[in-house]
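A single protein chain has been removed from this complex, and every other one stays in its place.
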Amino acid sequence: MMNDNDRSGMTLIVKTVTRLTLGFILIYGIYIGMIGHSSPGGGFAGGVIIALSLVHIMLAFGRDTALRRIHRGMLRVLTGLGALVFLYIVLCNPNAALGRIALPICEMLIVGAGLFAIFVALVLLSKGHRDSE
Amino acid sequence: MLEIHLILLFMIAAAIIAVEVRDMLSSVVAVGAVGIGLSLAFLVLKAPDLAIMQLVVEILSLIILVRATSHRDLPFSASGRWVFNTVSTISFILIFLVCAYISLLNLPVFGEPQLRELSKFYIDEARTLTGAENIVESIALRFRAYDSLGEATAIVVATIGVLAIARRVSIKGKADDER
Partner (left out) sequence: MSIYILCLILFSVGLYCVLRKRNLIKIIIGIGIMEYAANLFFILIGYRQEGRAPIYAHDQVINNMVDPLPQAVVLTSIVLGLALMLLLVAISIRIYEKYRTFDITKINRLKG
C-alpha cells in the first residue's frame, strides 16, 4: 500500500483515514450503481462516487503518489471501452438480461474513468501554470 | 408545502451571497450551499434518484471549482458605465419576469399535474415491460436508452475536450505531459 513517509499530500491523519475508508467508498459506489433497477441510484451516480473516491486518493496522498499508481492511459482505455460497449448494447440490443447487467457497468466505467481523467488534466494544467510563475 | 418554500428561500439567499461576495472561495462555497439545498428540495419533492445524483455531482464540481479558483486573484473593477450597465441588466430581467409570469398563468396549479398519456403509460406498464421497480431508471435505461446514449456521448466528448484543452504542446510539437 501507499507509504506515509511522503511529504506530499496532507497530514498522517488524513492519509490513514483515507486508507481505511477508500474500499468502503468504492463498494458503496458500485452498490449505488448496480442497485438502480430496484431502488434509488443508477449508473451515473455510482460512477461519480467512484470518481470521487479516486479524487480522494489524489487529494490526500498528493499528486505524484497517486499518479504513480494510476495510469492515465488506462483511464482513457476504460472510458473508450465503456462507451463502445454501451453503443453496441443500445444500437444492437442483443439481450434484455445482458442489458440490465451491462448498461450500469458501462455507465460506471464511462463516468468514473472519464471524470477522473478530466480532474487529473485540470490539476496538471494548474500545476504547470504555478510552476511557470 | 412550507418546507419547500423555506428551502427555496435558503437557496435564493445563498445564490445572492454567491453572486455578490467578493472573495472567490466564499462565492464557490455559497454555490455549494445552493446545490445542497437543491438536493434537499429534490428529496422533499419525491425524487430520490435526483437527490443522490445532485449531491454527488455537487461535491465533484465544488472540488473542481475550488481547485480552479485557489491561488488566483479576484479582479474587481467597478469602473466604466456602471449605472448604464446595471439599469439595462435590471430592466432586461424585469421584462423577462413579466413574460415568464404571463406564461406561468397557463401552467397547472402546483401539486395537481395533468398527467400526459406517456406518463400514464410509463407508470402503468414499466414494471411488466421492463421488470424494473424504479420507474425513473427503467425510463432512463430502457424506454429512452437513446437519451442515455446521448448523455454518455456528452461525457466522452467533454473528456476528450478537456484533455485536448489541457494538453501542453511544446515548440517542437511534442506533448510533454505524456509519461
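Read from first to last, the chains carry the letters A and B; within each, the first residue is number 1.
Here, contacts are C-beta pairs under 8 Å (C-beta built on N, C-alpha and C of every residue); 3 or more make two chains touch, one makes a residue touch a chain.
Predicted, not measured: the structure shown is a model, and the values here were computed from it.
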>> Considering the whole complex, not just the chains shown, which residues of chain A touch the missing one?
In response: 39-40, 42, 44, 48, 111, 115, 118, 121-122, 125-126, 129
> What chain B residues would touch the chain not displayed?
Replying inline: 1, 4-5, 8-9, 11-12, 15-16, 18-19, 24, 27-28, 31, 34-35, 38, 41-42, 45-50, 53-54, 57, 60-61, 64-65, 68-69, 72, 74-77, 80, 85-86, 89-90, 92-93, 96-97, 100-101, 104, 107-113, 115-116, 118-119, 122-123, 126-127, 133-136, 139-140, 144, 147-148, 150-151, 154-155, 157-158, 161-162, 165-166
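The rule is short, and it goes like this: only the chains that are shown with their structure count from here on.
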>> Quick check on the complex: what are the chain B residues that touch chain A?
In response: 48-49, 51-53, 56-57, 59-60, 63-64, 67-68, 71, 131-134, 136-138, 140-142, 145-146, 148-149, 151-153, 155-156, 158-159, 162-163, 165-168, 177
> Which of the residues in chain A come into contact with chain B in the complex?
Replying inline: 32, 36-45, 48-49, 51-52, 55, 59, 76, 79-80, 82-83, 86-87, 90, 99-100, 103-104, 106-107, 110-111, 114-115, 117-119, 121-126, 128, 130
